[in-house]
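First up is the structure itself, then whatever we jot down about it.
One protein chain omitted, others in place.
The block that comes next holds subunit A.
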Amino acid sequence: MAQPARAVQPAAKRPRLARGRRMYANRGLYLMLLPVVAYFLIFEYKPMYGAIIAFKQFNAYAGIADSPWVGFQHFERFFESYYFWRLLKNTFLLSLYSLLFIFPAALVFALLLNELRHKKLKSVVQTISYLPHFISLIVICGMIIDFTKPGGIINSALLALGVVDSPIQFLILPEWFRTIYVGSGLWQSVGWNSIIYLAALSGINPSLYEAAVIDGADRWKQLLHITLPGILPTVLILLILNIGQLLNIGWDKIILLYNPSTYPTADVISTFVYRRGIMEADYSFSAAVGLFNSVINFTLLLAANRISRKATKTSLW
């Protein structure tokens, strides 16, 4: 067969010329990339440039480039504001609790599913567990609101069981917000997050198990010595990604569930940016808050990746 023709050519002799010819031969491929690069420039990199309004006093008439510089004024205002520590704490705690509960739950769910001997049952349970992932956030939050209201299904059950004497206003009380957020998060993502572990589990060479059985290892020993080491790299990569996202909590679900009475535990950096920026049009200040958040997220990711590479030789890049 005609193996790649360019490999046969004496590319080493006149590298520049060869490269030029190669790039010309690939012009169709570059043409394909053109709209893609344009997309990323216009919709991803241009807003990165636009983030400089965090250091300016943005004025819609002057535009981004001509608005006057104000240095770190917006950042200082944010760091000194009453909300700074509250937002940081809420952002961190909501993601930390999500990580602490959802991450292991998905792993355990995948391992238990993997141990099911009945293949049909396994696939049915699996399919059902993905269901919440396909339900829109609006619907999920609508269900949460309905289930947790006084007279809703949760309060009725608690009353019937005698756990409480009077219905609890779950969504009005700040102390319940994290529980509701993480609890519903478990329902939403345990099944879907387990897919990746199941994929890793199916990648383990079956002959390892056969050898272990011959050596007399029971299923617990097989789990400890074959299954867990087999999926460890996947677990680590996911953990790095998750730690890198610790201050990157999404605003959508919180916006749908919170209200001023739960701000003390529910208001996070991104929801604050949304309120100040989109609703109150305080663009420069909220862009500064958002930029602060992006930089912290990126730093966290770099740090987690570095630590993992040092400690386990597994890393994102």
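Simple rule for what comes next: a residue touches a chain if its C-beta (ideal position, glycine included) is under 8 Å from a C-beta of that chain, and two chains touch if they have at least 3 such contacts; residues count from 1.
Here is the rule we go by: contacts and distances are computed from a predicted model.
*Asks:* Given the options "Carbohydrate ABC transporter permease", "Cytochrome bo(3) ubiquinol oxidase subunit 3", "Bifunctional protein PyrR" or "Transmembrane protein", say which is the protein name UniProt records for the missing chain.
*Replies:* Options "Carbohydrate ABC transporter permease", "Cytochrome bo(3) ubiquinol oxidase subunit 3", "Bifunctional protein PyrR" or "Transmembrane protein" considered; the missing chain's recorded name is "Carbohydrate ABC transporter permease".
*Asks:* From the listed residues A:Ile180, A:Ile249 or A:Ala287, report the one that touches the chain absent from this view.
*Replies:* Touching the chain that is not displayed is residue A:Ala287.
*Asks:* Looking at the whole complex, which of A:Phe72, A:Trp85 or A:Tyr130 touches the chain that is not displayed?
*Replies:* Looking across A:Phe72, A:Trp85 or A:Tyr130, the contact with the absent chain belongs to A:Tyr130.
*Asks:* Considering the entire assembly, which residues of subunit A contact the chain that has been omitted?
*Replies:* Within subunit A, the residues touching the omitted chain are 1-6, 19, 22-23, 26, 28-33, 35-37, 39-40, 42-51, 53, 58, 63-64, 109, 112-113, 115-118, 121, 124-132, 134-139, 141-143, 145-147, 151, 153, 156, 187, 191, 195-196, 198-200, 213, 218-219, 234, 237, 244, 251-252, 255-256, 270, 273-274, 277-278, 283, 286-287, 290-291, 293-294, 297-298, 301, 316.
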